[in-house]
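On to chain A.
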Amino acid sequence: SSGSPSSSGSSSAAAGKPGATIKAAIIVPSGAINPVTVADQGGLDMLGQTGEYLCLSDQHLSLRPVLATSWTPNTKADVWTFKIRQGVTFHNGHPLTADDVVYTYKLHTNPKNGSSALSAFGGVLTPSGVKKVDDSTVEFHLAAPNGHFPYLTSSDNYNMIILPNGYDPAKWQSTFVGTGPFVLKTYTAKQGATFSRNEKYWGTKALPAATEFTFYDQQTPQILALTGGTVDVVGQFSVAGGQQLLNGSYNVIRLKSSAHRELSMRTDQSPFTDARVRQAVALSLNRPAIVHALFKGYADLGNESPFAPVFPSTNTTVAQRAQNIAKAKSLLSAAGHPSGFSTQLIGNDVQEIGEYAQIVAQAAKAIGVNINVKMEASSAYYGKATFGNSDWLDATMSLVDYGHRSVPNVFLTAPLETINAKAGTGPWNAAHFSNSQYDKLAQQYVAAIDLSSQKQIAGQIETLLLNETPIIFGYFYNYLSATAKNVTGAYPTAIGHIFLNQAAKS
Partner candidate 1 sequence: MTATDASATPAGRGGAEPTLSVGHMDVVYKVRGRDRLALRDVSFEVGRRESYGLVGESGSGKSTVALALTRYLPRNGRVSAGTVSINGADPLAMSGTDLRHLRARTVSMVYQEPGKALNPSIRVGRQVAEVYEVAGLHRAEAAERAEAMLRKVQIADPGRVMGRYAHQLSGGMAQRVVIAMALAAEPALLILDEPTTALDATVEAEVLDLVSALRAEFDTSVLFISHNLAVIAKMCDRVGVLYAGELVEEGPAREVFEDPRHPYTVGLLRCIPRRGQRKDHGRLDTIPGFLPPAGHTLSGCVFAPRCLLAEDRCREAPPPSYQIAAARTSRCYRHDVAPSLPRATPEDKPLPGPPASAETLVQLAGLSKTFGARGSRGSRGEQVHALTGVDLELERGETLGLVGESGSGKTTLAWVLLGLLPPDPGATVELAGQPLAADVRRRPRSQLRALQIVFQNPDSALNRRHTVRRLISRPLARLAGLSGERLRARLAELITSVRLEDRHLAMRPNQLSGGLKQRVAIARAFGSGPAVVVCDEPTSALDVSVQAAILNLLADLQADEQVSYLFISHDLGVVRYLSDRIAVLYLGKVMEVGPAERVFSGPHHPYTEALLSAVPSLDGQRADRIKLSGEIPSATNLPTGCVFHTRCPRRLPSGICESEEPPLREVEPGHRMSCHIPLDELQNLQRAGQPT
Partner candidate 2 sequence: MTRYLLKRLGLAVVTLWLLSVIVFFAGQVVPGDPGRAILGNLADPRAVRALDHQLGVDRPLLTQYWSWITGLLHGNMGESYQYRSAVEPYVQAALVNSVKLAALAFVIVVPLGILGGVLAALRYGRATDRVISVVGLSAATVPEFVSGIVVIIIFAVSLKWLPVSASAGTGASALTQLDHLILPAIPLVFILFGYIARMARAGTIEALDSDYTRTATLKGLKPSVVIRRHVLRNALLPTITVIATQTGYLIGGLVVVETLFNYQGIGNLIYKAAQAKDFPMLEAGVLTIGVVYMVATLIADALSTALNPRLRLGTGG
């Protein structure tokens, strides 16, 4: 990877000349570009073009200051103090102060506003916890200790671009008002947007004079647009449809990510009540072959826990699970299923999940387990997204996609903590996994501030989950972007942004 998205970036290897117009192909935003409601990659990409976050989660998942110059926790890690950058003005001339930050954070944390960021703040921050200290200082009083809270203020939590105090987010798509290095020229819903350099930008001025984004419904035309020279940059592509970009004729930016698929098994339903059965299924998978088939190697192996290799806190000493048919069969026998059993797997029919499901079914057949695959469109699959009203949460085996996060906290809690409607824990626990020891470890991990203690707890969690295997984490695939050979400095993040302020063309 190369280039840097923000002023604090230094190692810009831009070989090209500044002043170019960079054309990018991205997936079409699925709705209004409203910072409150955006929940898709196209939309968040648009937010990031002119808006800025308090900090940026960079390609290595470390935080860089952007509109916040620093952040510090109290000792319990339940109050975080952020210093707001001074001398920044919004594109509409409004100077940035702590009020704008407070407004923005209250806006998203208030359930009445229906923000898509609300789930990220759930159990962490409420409107009353957002406090202005002075014009350049904001305090966040959290509901529970959280050592990773700054990530929730970073580009990771993509809705959280700072809005001018009192600004109606519904109007945002006509102005794209922000503090970023580009200002909006034109935006046409479903078609594209153009931006020009923000000459009054507070940091390093953008290299391109202008950028042009074209929206595409699908990946194939984006790739064809790049190969045909219509665009310079493709925001993201998958290996399945983009293999032609991997032949060396294009710059491919490959980011390790924590994006993955969770194959959960109902730990409260026969036959998966028995951990040996779950282990047996997991043991039937040949992960390197899967990664080869689905990603041509552009993915890391998963080991039944959300600790992806990309996380600094991941404990790599825990042994990787490998295919072992004999062992799987003996485990099944021991669990009372010597001749296997039949069950159904319901999956969300997006990206490679369908293929993955078929691979799982085929692999399970080798140990006598007959999996009947049913793939559903998102609306049917998620349903009301509550227990009893959702194939996702109710299916015996459920295969769902999880996007990238810079810290594993959400992965550790929502799908794995014991379900408790009142406390709001385990809302996405499709495995119906319930293990008090695990719950404790997860809480400890979330509260831990320093890396070494995080790593230590991570090791315990990994071992526990490997034994229990409520969810099979098969792989963590890489986030891939591509540019033409003559383009440098495009800076994608695994959450889905593509920053072009340091891009150049030669």
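If you want to know what made the cut, all candidates are chains of the complex that A comes from, given by their letters.
Observations on the structure shown:
One rule holds for everything that comes next: contacts are C-beta pairs under 8 Å (C-beta built on N, C-alpha and C of every residue); 3 or more make two chains touch, one makes a residue touch a chain; residues count from 1.
Note that the coordinates shown come from a computational prediction; the quantities given were computed from them, not determined experimentally.
One chain among 1 or 2 touches chain A in this complex, and its number is 2.
Across the complex, candidate 2 is touched by residues 30-32, 34, 37, 39-40, 111-116, 118-119, 122, 170, 186, 188-192, 194, 212, 214, 216-218, 220-221, 224-225, 228, 230, 348, 377-380, 382-386, 392, 428 of chain A.
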